[in-house]
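One structure follows; several queries about it will come next.
Every protein chain of the complex appears in place save one, which is left out.
Presenting chain A:
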Amino acid sequence: MQNHIPQPPHTAGLGYQGLRPRIEPSQVPSPIETIETDRQAWEEKSYMTLPGAHVPLSTSEFAAVDQGNSSPRFIRVTTWNVPTSSRLASDCAIPLSVIVQPFADLDPREEEIPVVDFGQNGPERCGRCRGYVNPWCSWVAGGMRWRCNLCGHETEVSTAYFSNVDANMLRLDHAQRPELNRGTVDFVVSEEYWAQHPPPNINPSYFSAELPLTGPKQPLPMNYIFAFDVSNDAIERGFLKTSCDLLKTVLYGGTSLDGQQLDSSLPPASQVTILTYDRTLHFYDLNSDLTPMLVVADLDEVFVPMRDRLFVDPVGRRHAIEALLDALPQRFAQYPSRDSSLGSALRGILASLAGRGGHVILFQSTLPNTGLGALPNGSVEPELYDTDKEKTLHKPRDVSWLDVGEELAGEGIGVSMFLAPNKYMDIGSVGAVANQTGGELFFHPKFDFNRDAVALESQLQRVVRRYQGYNVKMKFRCSSGLRITKHYGNFVQSDPTDLDFGILDADKAIVADFEHSSSLNPREYTHIQCATLYTTVWGERRVRVINLALQVAEMAGNVFQYADMDAVFCRFAREAMVNMSKQKLSAIREELTEKCSAIMLGYRTKCAAASRTSQLIIPEAFKAFPAFLLGLLKSKPLKGRHVSSDVRNYTAHRILSLPPRDLIHSMYPRLLALHDLDEQVALPQIYTVDTPDPGVEGEVGVVHYDYGQIQMPSLMRNSHFFMEVSGIYLVDNEEILIFWVGSGVSPQLLQDLFGTDDFMSLDHRLHYLPRLQTTLSAQVHNILTKRMSSRGGRKPKIFVARQNHDAAEIEFSDMLVEDQNNGAMSYIDYLALIHKQITNVLNNGSALGGSASIRGSPW
C-alpha cells in the first residue's frame, strides 16, 4: 500500500503494553474479506433453509427459500450445529443463543409469509407444551394424532383438522397446508387469543371517570398519539416546528424534504390524537372546529379530560389537525415554559390508550423536571466515571420511569421517542420507557434543521410505515433437552417464559439464551419455536410462528464450523449493554475480550491442538470477530473516554434491539473509497432489446436501465493505513455518513462529486450530496439509495470532513476502529493481546481472567 496516511494526531488510543510479537499486517485476518466473500457468494444463488447448509452472513444480501425451516432473516443461532451436551458446549465457549427478528422485511425476491386462518378453532396446539403445529410434527395413528417435535407429546387431531395419511405417514392435504410447509407462518387467531385488560392497579397511576375494563380486549386498528414537548428548548432550535411539519407529511403525504413524493403512511383505519405538554398537559378536542385546548394541571393525579372525542379519524378531521400542527410552534413560542412534565404526560397517554393499546410517537427536548418522576438537574457525571457508582448513570434515576414503562407495555402501548436535547436530559431515565415498551429512541442533540431534518423525516416515516404489531407477547419453546434461560432486548418480562411488548416492529431483534437440560440425540434434529402473538395495525389478532430445526453435533469441529459469528457478536453486545447498569465499563470491556479469547482458546484446544503456541489460531467462522468486538469496545456506550451518559444510554438502547446486520454495520462502519470506483460499479446495467423476446423486458430499440442488477463496490478496512491523501472516502455507521476529503484531492474529483473544484471552498456545513450530471455523482447516489432501501428508507445524517480542516474528521477517525483510537488499541495490538491471553493459559495453565497481568492491563 503506497501513499498511506498516518492517523491524525487528535485521535487517541492505547498502545500495546510491553513487547508485542511482530505481526505482519498483511497476515492479519481482514473482516472485510469475510464480509465481501460471503456477499458475493449469495449474489447469484438462493439460500435453501433446510438444516445442514452454511448460512449466509447477516451482512450479505440473500434470497431465502423457506423449506419448512425459518429463514435466517427471522432467526439465527450462535451455532447451527448445536452441541450434543452441555459439556461440549462449555468446551467450545460459544454461548448458546438464538436471535429472532419476527417481523423482518423480506427480500423482494422472497415469497410472502403465508397467513393461515383456522377460524374459531384456532391453530392446532400441542396438548402438553402448547407448541404450534409446524412442518416438523409427525402424524401417527393414521393421522388421528400428531406428535410434537418439541416435547414428543401426541395430541389428538381436532375433527376439523383431520386428514388421512399416505403410506409415508404424510397427510394427504400436506401440499395445501402452508403451516406444514413453511417455517414462518402467520396464524389468524380468535377471541381466545385476545389480550386481557390488565387488572386494576392498586396504586392507580392515573384516574378515570369510568370503571376499568375487564376481560378480553377487542383488537382495534392501531391508535396513535403524537405527543410534543412544547417547552422552550423544543421551540428554540425549531425542533417543534420541524416535527409538526413532518407529522403532516406522515398523515397526509406530500413532498419530502429531499424531494420525494410520499403518500400517507398511517394504516387506513387508524385513529389519532395530539397531546402537548410543558408544565401542564394539553389535550385537544379535534372533533370540534374550535379545537379547544384542555389543560390538565394536576400532574400528580393525571386524568383524561375528554372521552370518545379524543381519538379522531385523521382524514375526516384533516382540517383541524393541520391547523393545530401549524399553530402549535407559534402558540407556545410566545410565552415558552422552561418545564417539562413528561412523566405525567406518559400517565395521560396511558389513561388515553388504556383499553385500546397503540403507538405513541413523542418529541422531547427537555429534561423532565416537573410532574411524576421529575428528575433533578445538575448531573455529577464526570465525578462518577470509572467509580463503583458509574453504573448508576446507566439506569433510571427514578424507578417510576420503569413502572410507567411496564404499565404501558401491559396495556399494549409502545412509546417511540424523538429526542432533541440541547443539554443533559437523562436518557437513562426517559429512555427506559422506550426500552420497556418496545419503542425506539431517535437522537438529534442540538437539533439543526439543515443537518438533521432529512434524517428525522426518514426515521419518522419508517416508524409508521414498517411492519409492526402491538399488544405483543412472545414465547420461545425448544425441544426436550434444551431450555430457554434468559432474554435480551427491549421488552417487559412478565414471567420467566413470556415477553411483553407494547409494540414490536420489523427492525427489532430479541436474543434468547438456551442451555442443555439433558444430552441431545445427535441423529435427530433439535427444534426451536418462537411464537409472537400480536395485533396488526389494521386490528387483526395473529400469531407469527417461527420454526427452526437444527443439526446436533458431537464434534467441536462441527460446532465451530457452523458457528454464527454475527449471532455471537449480537449476543455479546446485548449482554454488555445489560451489564452497564450493574458493572463498571472497564470490567465489561475486560470480560468481552476474555470471552473472545475463550472462544479462540476453545477452538485451539479442541480443534487445533497440534499448532504452535506462537501462532494465533482464529476459527474460520470467527475470522472477523475480533475486529467487530474491537468496534464494540470502541462504541459510544463502552468506550473508555468521556462520553455523556445520554449518548451512552441512547446508543445502548439501540444496540439492545438492533438485528445483527445493523449492529455489525454500526460497530464496524462501512468504508468506501470513492476516488477509484470501477466504471461499471453502482450503475444500472444498460441494455437494448434488438428483437422481441418474451424472456427480456422492454421495448425493442430503446435503451433500458436495469436497476435490479446494480453491482456494489467492495468495502475497505477501517484504518487510515489503507487511505491516500488524494482520495475521497465515505464512511457509514448507519446513523451518520461522512465524506472524508484528502488534502491532495484532485480538483476534477471534487468537481465531479461536490460541484466545486476548490478544496478550501468546499462547504463543511454541507449536509447533503448535490446531484450532478457526472458518473461519480450518479454512482455515489446509487450507492446511497441502495443502502437507504436496505435500511427501510432511513437516511443517515451527512457530513463533510476535509483532511486536517473540519470537526467531523474527529468522528470519522473514531469510526476507523482498526486504528489506535477511542481510548483503545489498534486492531493489530488487540489481536496481540488476545494471543497473549491464550498463550498465558496454554503455557501457564492459568484461567483466562485469572492473570493479574491481563486484569491489570488497560482492558
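FYI, contacts are C-beta pairs under 8 Å (C-beta built on N, C-alpha and C of every residue); 3 or more make two chains touch, one makes a residue touch a chain; residues count from 1.
We adopt the following convention: contacts and distances are computed from a predicted model.
Engineer: Looking at what's absent rather than what's present, what does UniProt name the missing chain, "serine C-palmitoyltransferase", "Protein transport protein SEC23", "Multifunctional methyltransferase subunit TRM112-like protein" or "Protein pelota homolog"?
Structural biologist: "Protein transport protein SEC23"
Engineer: With the missing chain put back, one of A:V98, A:L220 or A:V296 would touch it. Which one?
Structural biologist: A:V296
Engineer: For a quick check of understanding: of A:T34, A:N134 or A:N232, which residue touches the chain that isn't displayed?
Structural biologist: Per the contact definition at the top, the residue touching the missing chain is A:N232.
Engineer: I'm checking contacts with the chain that's been left out. Which of A:R20, A:H197, A:K248 or A:R279 qualifies?
Structural biologist: Per the contact definition at the top, the residue touching the missing chain is A:R279.
Engineer: Using the touch definition from the top, which of A:E24, A:D308 or A:D495 touches the missing chain?
Structural biologist: A:D308
Engineer: Take the complete complex as the reference. Which residues in chain A touch the chain that isn't displayed?
Structural biologist: Considering the whole complex, chain A reaches the absent chain at 207, 209-210, 232, 279-280, 288, 290-298, 301, 303, 305-309, 327, 330-331, 334-338.
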